[in-house]
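The chains shown are only part of the set, and none of them has been moved.
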Amino acid sequence: MVYLTRREHFNAAHRLNCEHWTAEKNEEVFGKCANRNWHGHNYEIYVTVAGEPNPDTGFVINAKELSKIIQEVIVNKLDHRNLNLDVDFIPNGMQPSTENVVICIWNELKPHIKGCKLHCIKLQETDNIYAEYFG
Amino acid sequence: MVYLTRREHFNAAHRLNCEHWTAEKNEEVFGKCANRNWHGHNYEIYVTVAGEPNPDTGFVINAKELSKIIQEVIVNKLDHRNLNLDVDFIPNGMQPSTENVVICIWNELKPHIKGCKLHCIKLQETDNIYAEYFG
């Protein structure tokens, strides 16, 4: 088994805010992340798949094919979007935290990975914070 | 003369859209950057000052003091904000492009730099794009 990782990126806006909480509680828990006019990030996605290299190509998966799938299925729906409002695979009212978004990306991407195993998705929100999900 | 550079960062939302243009022209020029629900970035600011090192401290400027000034005057007004809506020193209706924002930061920061010369401000919007302004 070899693990192959492909990185992609997108830029998006979001806001952390719990609708059934008071403004004070939102401010206390989320601080500046609750700003009603949004803020945003340059996100990096790392998709790791596992498998045996194909004897002809030496590939677990063709990284260009993998990139194309991630672009079509994930990046096109997230890039230059608002994670609270614009993304069909992030349920209405779900908090668009790094943790929740990485799970949503996993669920959306998984059916499209064929011929090898989706092993891990890592979503980096800033240089200081990232989340990883293994399914 | 020695040049000293201090880096700070902020996360913000923005949108590129020219109000006196049609939606089609905005789409044509700005593409996904015109998304009405905003997108955002992890911005890095690099502030460079020039001067002679002080014989006692060896400093052109005390980098901790410089950091504090940039935090108070610039970062606190930009971090987790919307560059189109929330920032008093970015004029209403001005396009919050990397180029325009770096000029606004220069004008806002300049009166606060004392004892040495503000030489350059660099604003990095993504790994692929940055703007520099020398006054």
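Letters are used for the chains, namely A and B, taken in the order the chains are written, and counting of residues starts over at 1 for each.
As a working rule, contacts are C-beta pairs under 8 Å (C-beta built on N, C-alpha and C of every residue); 3 or more make two chains touch, one makes a residue touch a chain.
As the structure is a prediction and not an experimental result, all values here were calculated from the model.
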Homomeric complex, total chain copies (2 given): 6
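FYI, only the chains that are shown with their structure count from here on.
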Rounded Å distance between chain A and chain B, as computed from the means of their C-alpha atoms: 27
For the chain B and chain A complex, residues of the former touching the latter: 9, 11-14, 31-33, 35, 37-42, 79-82, 85-86, 126-127
